[in-house]
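For this view, one protein chain was removed and the others were kept in their places.
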Amino acid sequence: MKLLSLALVILVGGLFIAATADFPHWGDPASPASRHVSPRYIEKTMEETSVPNIVTAVLADYRGYDTMFETAVVFTAGVACFLLLRRRDPRPEPKRVYRHVATGVIVEMKQEPAKEPSPSVFARIDDDWVPHDLIIMNVCRLLIPFIQLFGLYVIAHGHHSPGGGFQGGVILGASIILLALSWDLRTAMNRMAETATGLMSAVGVFIYAGVGALCLAMGANFLDYSSLGPLMFVDPIHARSLGIFFVELGVGLAVMATMVLIYKNLASEGHLDQGL
Amino acid sequence: MDMTQYIPVLLTKYNYWVYITLMMIGLWAMIAKNNLIKKIIGMSIFQTAIILFYVSIGAKYGATIPILSHGHGGAHEAAVRAVDYINPLPHVLMLTAIVVSVATLGVALALSIRIHRRYRTLEEDEILSQLREQ
Amino acid sequence: MSEHFPALLVIGPLLAALVISIAGWLRPRLCLPLAFIGVGVAALAATGLLVQVLASGPMGYRLGGWDPPWGIYYFVDQLNAVVAAVVAWVALVNLVASHQAIKADYDGKQGPFYTLYVLAVTGLLGMVATGDAFNLYVLLEIASLTGYALIGMGSSRAPMSSLNYLFLGTIGASFYLLGVGYLYIVTGSLNMADLATLLPPLYGSLAVMAAFAIILVGLWMKMAFFPLHAWLPNAYSQAPGPAASLLAPLMTKVMVYVMIRMMLSVFTVDFIAMQALLQQFIVWLAVAAIVAGALFALTQRDLKRMLAFIVVSEVGYMVGGAWLGNRLGMTGAVLHLVNDAVMTFCVFLAAGCIFHKVRGTAFEDLQGLFKKMPWTMAALAAGALAIIGVPPTCGFFSKWYLIRGAIDAGQWVFVVGLLFSSLVNVVLFFRLFEIAFFEPMAEGHGHGGHGHAPAVALAEAPLSMLLPLIAAALGLVALGLATGPLVKYVITPILPAGLV
Partner (left out) sequence: MIWQIDLAVLILVVICAVGALAVKDLVSAAILFGAYSFLMCILWAVMGAVDVAFTEASVGAGVSTVFFLAAVFRTSRRSKD
């Protein structure tokens, strides 16, 4: 089987290499790909959308419809992970482990306690618990706000520099994942509950599609942001720039929430009680 | 034998050959590997290889990154020439493809966790033998 | 309003899916009505689109207001319109039919289930409507990802089958993407109509040949064309009933549609006509698919698995018909695409009804079913007749066109393959009906053995499942009777003049 598949793969690879013979040279400025459609984007972006980052302009405006579905793909993955993994039945052995906050003593309970102790006195921790590392926990705690600030910057500054909704959203999501990794999943869940995650991922895509539908309501084609000018008291070209900003916000929100949702479900096998 | 005549060909095409190599490595892993996580890694390599191909299409000698080199203000009055900037379209397409690949990855890992829940293993041959016993 | 139908077709269900997801967290009871609204809007838009296209010819839609090839352009002609209408209506009827099964099997997860269901419909409709090669890839991934998740929710073996489907499906979709990349590198465009004008001078190029081959192989993987069909039987037979009766009829058909679209509107018939060797090879492959699907189906002892292999066989019909290289063959392929969506839907829905009541679809579970579920079995019989190709059901007419096309093209192997598989289908279904009609129900039968008496457990499926099923069965006859107008007003206009 292995040899057979190796032979197949080498054969296919050989065919692919043969087909590169007719390719234009790598990096050739005169190749068809560089001459036919893309010059318009490069030369007209500034006057048509007033966005210096051409990639952002093409992504969210010229081909904004693709990007809407790209966000929907992320959303789909989040819903799919939830549907496949989430389970509400408790784990077979409800062993509970607590840490006495003041002394650091670990208490293990075989049965459910009659009354849940106050988290400020006895904090509940994972049962396959690793010793808390003071340095990692505190460094991450210090870093996370800055990471989130950077994520917001990336979303907001996508018009002028590399970045945009996806990258910023992933960075925001990663900051929450970092919290779950360095502290524990329960702490992260307290900061961002499951329902909030699920709602945000849907609302994010809804913002994108909603901006498009608003254009439809304004009598223009779907996602034609220039028609939003009268609503925002700007000229059509700035309306495009602002429209791109709004959809990028939606993308960021959806991507952040979905990344967190997928991570939570993967890391806890769908129980959402304790992570890695 | 004069090897120098091949160097121009090599220089203009090697990027495409490496993408094919990577793609075939990924494809081989997806077909021949036994462990499901390994297969999923192979799938990710396969997808990134295709992204590498697209990004290579966009490359342009003597051009800079596709961000116009001036913000607001009058500086952009000078006409922007297409040859000065790298083709942005493949980049846009590949942003989409990267996001699609992470979405596929999430679903694939979720499915593999479900499989592990039931069979307590991720080795394909062990799963198949358990299936046959039923 | 009517000029926005192409957008509404896709936006309606997309927005509905998002609202369903929100409702799933806050008010789960609203999910079902919202799903109805979403798919209903799509069905209405598709019908409106079909009416409009039939009345005034193809229409386009510039998304974002940008002209093609810079922006994304929707182009809807008779072929898209009719496929979109079939997809939307099958999805709507299936939703009506399966909401009780969904409620019974996925209580507590209805929100995500309906979200994915409606997203799958969005993806399928988008693929049908789009005129942009890359946009098609994104929508294909939406339809596929929802498919993996929905199938993975099925029986205990389903996750493994679904993961296999995911691997092959990802290879297929990535190949499609790669092929589009090859086209892009030699032309610089992604718009289908633009590609069709740019490609002719490059027809001899190795890169274009490679692009065509890669796209074709990728699509074949997605549609489960014979040597690449391995994922389909497991995935569709182990999927939950509601998902199986959505995906089995629609996913493969939409992929066949994409192949036909690529052949007619991107590469054009002139290019196809140049590949005589390839044409012969694919017809042979199609015959192999038809025969292999039929033979595999014969060895199955489970209704759903048998139906899944019949799907493999049917894909062979359509691919073969499209590659016969003449008008009759292409007519037959398109007609069969429409007909097969409805007949596969009918039989899978019937299997879903049986599963809902009997909790199993192995042949021994079917004993005595004609007495217990007469209407369901009657609908299954109607579907069976259509698959066999008995007039006046629609299956007969499309097979008639396919056979005439094959005779015209001199492809006698294809004729023999078609007749052989029809014969096997007769055997398959009569064996099934013999079991269901004559063999009495085994004593103490009843799956799971929970002690409920079989006489109580086995009754006719609930009315909300039965009525859509009967509607689908009647649809088979109606489509058969509508063959004439369908060919005259829908299929003839889309066939390019170059096709003889």
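Letters are used for the chains, namely A, B and C, taken in the order the chains are written, and counting of residues starts over at 1 for each.
Methods note: a contact is a pair of C-beta atoms (placed from the backbone, for glycine too) under 8 Å apart; a residue touches a chain by one contact, two chains touch by 3 or more.
All figures in this text were calculated on a predicted structure; none of them were measured in a lab.
Engineer: Could you run through the displayed chains and say which ones the absent chain touches?
Structural biologist: Within the full complex, the chain not displayed touches A, B.
Engineer: Among the options B:I31, B:A63 or B:I127, which residue touches the chain absent from this view?
Structural biologist: B:A63
Engineer: Of the residues B:I31, B:V102 or B:I127, I need the one that contacts the missing chain.
Structural biologist: With B:I31, B:V102 or B:I127 as choices, the missing chain is touched by B:V102.
Engineer: Pick out the residues on subunit B that sit against the missing chain.
Structural biologist: Considering the whole complex, subunit B reaches the absent chain at 11, 14-15, 18, 21-22, 25-26, 29, 33-35, 37-38, 40-42, 44-45, 48, 51-52, 55-56, 58-61, 63-67, 86, 90-91, 94-95, 98-99, 101-102, 105-106, 109, 112-113, 116, 121-123.
Engineer: Can you list, in ascending order, the subunit A residues touching the missing chain?
Structural biologist: 27, 53, 55-56, 59, 154, 162-164, 166-167, 170-171, 173-174, 177, 181, 259, 262-263, 266-269, 275-276
One rule holds for everything that comes next: only the chains that are shown with their structure count from here on.
Engineer: Viewed as a graph of touching chains, is the assembly arranged as a line, ring, star, complete set, or other?
Structural biologist: Topology of the interface graph: complete, with all chain pairs in contact.
Engineer: Between chain pairs A-C and B-C, which one is joined by a greater number of C-beta pairs in contact?
Structural biologist: By the number of C-beta pairs in contact, the winner is A-C.
Engineer: Could you tell me the distance, in whole angstrom, between the mean C-alpha positions of subunit A and subunit C?
Structural biologist: So the centroids are 32 Å from each other.
Engineer: Send over the residues of subunit C in touch with two or more other chains.
Structural biologist: In subunit C, residues 134, 138, 141, 145, 148-149, 152, 159, 184-185, 190 touch at least two other chains, as defined above.
Engineer: Would you mind listing the residues of subunit B that make contact with two or more other chains?
Structural biologist: 27, 57, 89-90, 93, 96, 100, 103-104, 107, 110-111, 114
Engineer: Could you pull out which subunit A residues touch subunit B in their complex?
Structural biologist: It is residues 1-2, 5-6, 8-10, 12-13, 16-17, 20, 23, 25-29, 31, 33-34, 37-39, 41-43, 45-46, 52-55, 58-59, 63, 66-67, 70-71, 73-74, 76-78, 80-81, 84-85, 160-162, 166, 255, 262, 265-266, 269-270 of subunit A that touch subunit B.
Engineer: Looking at the complex, which residues from subunit C come into contact with subunit A?
Structural biologist: Result: residues 4, 7, 11, 14-15, 17-19, 21-22, 24-26, 61-66, 69-72, 108-109, 112-113, 115-116, 119, 122, 126, 132, 134-135, 138-139, 141-142, 145-146, 148-149, 152-153, 159, 182, 184-190, 198, 205-210 of subunit C touch subunit A.
Engineer: Which of the residues in subunit B come into contact with subunit A in the complex?
Structural biologist: The contact residues of subunit B facing subunit A are 11-17, 20-21, 23-24, 27-28, 31-32, 56-63, 65-68, 70-71, 76, 79-85, 87-93, 95-96, 99-100, 102-104, 106-107, 109-111, 113-114, 117.
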